[in-house]
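Every protein chain but one is kept in place in this view of the complex.
Let's look at subunit A:
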Amino acid sequence: MASLLTDRTSRAVNTYTYTSRPRALPCQRRRYRDNFLQPEEEPMRYGNIMYDRRVIRGNTYALQTGQLLFNFDLEVKPMLDVLVGKTIEQSLLEVMEEEELANLQAMQYAYEEIQNIELAEVQRLEEQERRHREEKERRKHQQWEIVNKHKETSQKIAARAFAQRYLADLLPSVFSSLRDSGYFYDPIERDIEIGFLPWLMNEVEKTMEYSMVGRTVLDMLIREVVEKRLSMYENKEDKHQSLRPEDEHGGPGAMRDQPVSYDFQEQSLSHTQRPLLDRDDLPRMSYDGRPSQERKYMEEGELLGQSEETAIRKSLGKEELQ
């Protein structure tokens, strides 16, 4: 130790501070104890210090003889301090580590308990909520069904009532419309209408035709008679009379078939009767149809009214005869 100090202070130029870098000592000082004590230690190097005489220990009763290496008690103290200290430190560390672990585990345990309980509570509430919700849904659904059924039933009733009313009116109206269209007929009436009346009309027509035909025939007869009488009369007159200036009348009169005699008769009467003759030509051409016959009757009536009384009376007489 002293040598060390002297060595250091001898180098006053390069002082040692905390910033100075470590440097190798220039001089080779004695490093190993072996160099110093080697010859003496050699035989005892691996000996047990417990039995080494040169070591002083507290409990030796032996006298301290010979060279002393070192005082055991004094030397061992720092070493023991370090050893025991380190051991205790290490064991303390390990114990603390285990204690820490145990603490952590206890805390974890407690935390887990609470966590589990809370989780279970949450799940229970969830489940309860779900059950309530489902129950509500089911009840709502039920109510909805009931309301629906109500509505449907009322609709059905309304529909039925309406249909009944509608159909109640329908039946009479159907019947009345059918009756109106004539689908319900009295068979006797129908029969009379279909069968009897046409026949009746036919018969009436026929009868009337017969009378018409009869009249026509009668007229023809009367005409013929009158014409014959006229011709007979004219023959007689021709004998009495001389030439007449009205031969022209006889010309057209000769063309005609039946009313020839009649024309002569007319011409012989007066000139004023010519329009009447003309008028007479037209109806005589057509002997068909009742209206012509009727007109003929009328004209005949006129003519006869306008002609001399004698001719009329003759025809009438002829008619009465027939």
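Convention: contacts are C-beta pairs under 8 Å (C-beta built on N, C-alpha and C of every residue); 3 or more make two chains touch, one makes a residue touch a chain; residues count from 1.
One rule holds for everything that comes next: contacts and distances are computed from a predicted model.
**Student:** Just to verify: the chain that's not displayed, which of "Tubulin epsilon chain", "SERTA domain containing 1", "Phosphoglycolate phosphatase" or "Radial spoke head 14 homolog" does UniProt list as its protein name?
**Tutor:** Looking only at the record, the undisplayed chain corresponds to "Radial spoke head 14 homolog".
**Student:** Pick from A:87, A:103 or A:123: which residue touches the chain that isn't shown?
**Tutor:** The missing chain is touched by A:123.
**Student:** Return the single residue from A:73, A:94 or A:238 that touches the missing chain.
**Tutor:** Checking each option in A:73, A:94 or A:238, the one touching the absent chain turns out to be A:94.
**Student:** Could you please point out the subunit A residues that touch the chain left off the display?
**Tutor:** Residues in contact with the chain left out: 1, 4, 30-36, 70-71, 74-75, 93-94, 97, 101, 108-109, 113-114, 116-117, 119-121, 123-124, 126-128, 131.
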